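Can you keep this structure in mind? I'll have questions shortly.
Every protein chain of the complex appears in place save one, which is left out.
This part shows chain A:
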Amino acid sequence: MEIFSAFAISLQSVWLDSGFSALTWGNVAMIIVGIFLLYMAIGKEYEPLLLTPIAFGCIMANFPCTGFLEEPGVMQVINYGIKFEIFPPLIFLGVGAMTDFGPLLANPNTLFLGAAAQFGVFISLAGAMLLGFTAQEASAIGIIGGADGPTAIYMASKMAPNLLGAIAVAAYSYMSLVPLIQPPIMKALTTQKEREVKMDQLRNVTHFEKMVFPVASAILISLLLPPVAALISMLMLGNLFRESGVTDRLSDTSQNALCNIVTIFLATGTGMTMNAEDFLTVQTLMIIGLGLLAFAGGTAAGVILGKIMCRLSGWKINPLIGSAGVSAVPMAARVSQVVGQKANPSNFLLMHAMGPNVAGVIGTAVAAGTMLAMLGAK
């Protein structure tokens, strides 16, 4: 009899120590959300490189009694990488090494399209403040409209760490939905004649220009906006590795091995912020709605400025490239190309759209810097 009693006590203690005893309905719901995101990433191929670790991190975040974030270990290191903004600048190093600023250097006017697309960030910021978010939280939510995951995480970890999970998921989800969100807005705001506009071939950009640009812009922007110096400097350092021609190994590591390693940590860590207590709130739904507003606003503003530039240039600029100002490199540029080619099969807008596209990356970082400087970190 005593044996049975001891057996029952042992079983009870195993049960009480297990995660099952502490599992809440919220945890179960979030694990289902994680599985759904995994399906979207693997089954539907929506940003699989990012969404897969985010989704798995979301599942892991909802295992009770793990002590992931309390005890020293790899999970805490990943958490520190996000909390202390280590990963986003490292991702930017890889992004810089992968980016060709040639189209932007060939046509610097496209920088304005990248700036116009930031309107979505600020319209969403205003909307968030009207819905009751603090100015800091609203600025972190608004940056979703920049369609730049690392910058969104950077801003959220500085301005609204409690909203990091929702902001990151909204940013990456909408980035993967760019081909669905943008075309209706682009078509609604342009005429057939505007969509058919063919653009002249871009001029050749010299090696000198490509080398001087990252150094000069890192100095200029970092001095103007020190809060984003880490992001911009790493972006430009990566680009210098690419363009210098003497650091091929560093460029290769930045854009492949290092970028992939940091992506795993950043995305898993982001997913691990999606615990039920923080994520299953009305605020999350508001953030997802505001993110859509930011994307739509940014796309519309880019296209509208594109229309103005089209008229001012004597129909030499196709307004469709304006939508590429919302970063999301290179998907937004591809959308401009697809929509332009549907209007006129002989239209090739991809390289022209890459100008505002990379300008959008810089524009989003600048927008983040201005908000950090103006509103201050939490």
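Heads up, the rule we're going with is that contacts are C-beta pairs under 8 Å (C-beta built on N, C-alpha and C of every residue); 3 or more make two chains touch, one makes a residue touch a chain; residues count from 1.
By definition in this document, contacts and distances are computed from a predicted model.
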Original post:
Quick one: the chain not pictured, UniProt calls it what, "Sodium pump decarboxylase", "Putative aliphatic sulfonates transport permease protein SsuC", "ATP-binding cassette domain-containing protein" or "FAD:protein FMN transferase"?
Top reply: "Sodium pump decarboxylase"
Original post:
Any idea which of A:L180, A:L220, A:A257 or A:L285 touches the chain not displayed?
Top reply: A:L220
Subject >> Which residue of A:A61, A:I82 or A:L125 touches the chain not shown here >> reply: A:L125
**OP:** Over the whole complex, note the residues of chain A touching the chain we left out.
**Re:** 104-105, 108-109, 111-112, 114-115, 118-119, 121-123, 125-127, 129-130, 135, 138, 198, 200-204, 206-209, 212-213, 216-217, 220-221, 224-225, 345-346, 348, 359, 362-363, 366-367, 370-371, 374-375
